[in-house]
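What follows is one structure encoded as structure tokens, with my remarks underneath.
Left out: one protein chain. Kept in place: all the others.
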Amino acid sequence: MTISVQEGDFDVGREIADLSSGCREIGAVASFVGLVRNADATEKEINGLQSANHSAQITAMTLEHYPGMTENALANIVAQAKARWDLNNIRVIHRIGRLLPGERIVFVGVASAHRGDAFAACEFVMDYLKTQAPFWKKEETATGGRWVDARETDDTAAARWR
Amino acid sequence: MTISVQEGDFDVGREIADLSSGCREIGAVASFVGLVRNADATEKEINGLQSANHSAQITAMTLEHYPGMTENALANIVAQAKARWDLNNIRVIHRIGRLLPGERIVFVGVASAHRGDAFAACEFVMDYLKTQAPFWKKEETATGGRWVDARETDDTAAARWR
Amino acid sequence: MSTTVLFFAGLREAVGTSSFSLDLPPEVNTVGALREHLAAGSDRWSALTRTTNLRAAVNQLMVDMNAAVTDGDEVAFFPPVTGG
Partner (left out) sequence: MSTTVLFFAGLREAVGTSSFSLDLPPEVNTVGALREHLAAGSDRWSALTRTTNLRAAVNQLMVDMNAAVTDGDEVAFFPPVTGG
């Protein structure tokens, strides 16, 4: 289990290969890559229907974090996942700083004997990361910068695991 | 959406990158890699408890398939996923022939605006592939070859989506 | 027009062939009837009735034993699938 908070990009293929290297009991690697979207993130769930305001194109995004607490929060989330499912390995990478649309923000990879555990743990880590890890996104558009609002759907997603 | 049934290996990093290349509306890529395990697959779920017979170490595995039907079945599974979730792209690769422990068997990658859709569709495709796509595994151990039994847990996993 | 029958995996090994063709007798009009017809004809095909959870496909679509079979169809018999 390794956690990285870094400015630089990462090599998805290498990360996924490293998760299972040297262990022949691993049958499943589930992973997630989060990317910067060019669309405005002011989406709100209204009675289950998504109404998106796609008027403002995002030109860049800056990720701020709380050094120290970020690593602690991610380690805590990973420890919860390991306690809950039968896992061989977990890798979490989260980038900080200024990123452009299409760039990778986050990677979560989970290796396990069986796919059910790998999928569940990977989604759990992402859901908890979204609501528990101290990162904040500020979008840049043609009309200026704005801090991204937290999404209610992220709280709902995290609440599923309780 | 692309489906491949092939003897050769694949480049996981390139496949994941290709899933979102050129589309800035994609915020999430969920993926799965299945690997050949060295342990005997005669695991049975008994009242929710797994009892594994790990006595026979697998030295190799040969994947047989039904040419033509395989591609149709995978295309059908992918079409069902696209009808059910809001997806930008899906990639399925399944290898055939003789593979060694640690080698990649299968790749499923799903690109979407949001992670909930990407995760659900990726797991759905794997669950359906496991029960609907005409592949069969024969294990080689020191004592000879044996065809892998279908796992009841795979039927249970697929039934969740109905 | 004859009907092609295919076998896969352990069943292919048990029957000793991967495919053959036959002309369907008029009363053999379902997958299940074809299975019984073959198994009754020769010991060689008895694995068709011995295989637990035998699965079948007609023209490359998974079907159950009640599915119709007509001359010219491609019918496949196989054990439960184990890919992925």
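The chains carry the letters A, B and C, assigned in the order they are written, with residues numbered from 1 in each.
The definition used in the following text is that a residue touches a chain if its C-beta (ideal position, glycine included) is under 8 Å from a C-beta of that chain, and two chains touch if they have at least 3 such contacts.
None of these values were measured; they are calculated from a predicted model.
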Chain not shown, its touching partners among those shown: A
From A:G34, A:P101 or A:G116, residue that would touch the chain that is not displayed: A:G34
Hidden partner chain, touching residue among A:L63, A:A81 or A:A118: A:L63
Touching residues on subunit A - with respect to the absent chain: 34, 63-66, 68-69, 72-73, 94, 105-106, 126, 129-138, 147-151
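The rule is simple: only the chains that are shown with their structure count from here on.
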Labels of chains that are neighbours to subunit A and to subunit C: B
Separation of mean Cα positions, subunit C and subunit A [Å, integer]: 48
Of all residues in subunit C, the ones touching two or more other chains: 84
Multi-chain contact sites of subunit A, meaning residues that touch two or more partners: 115
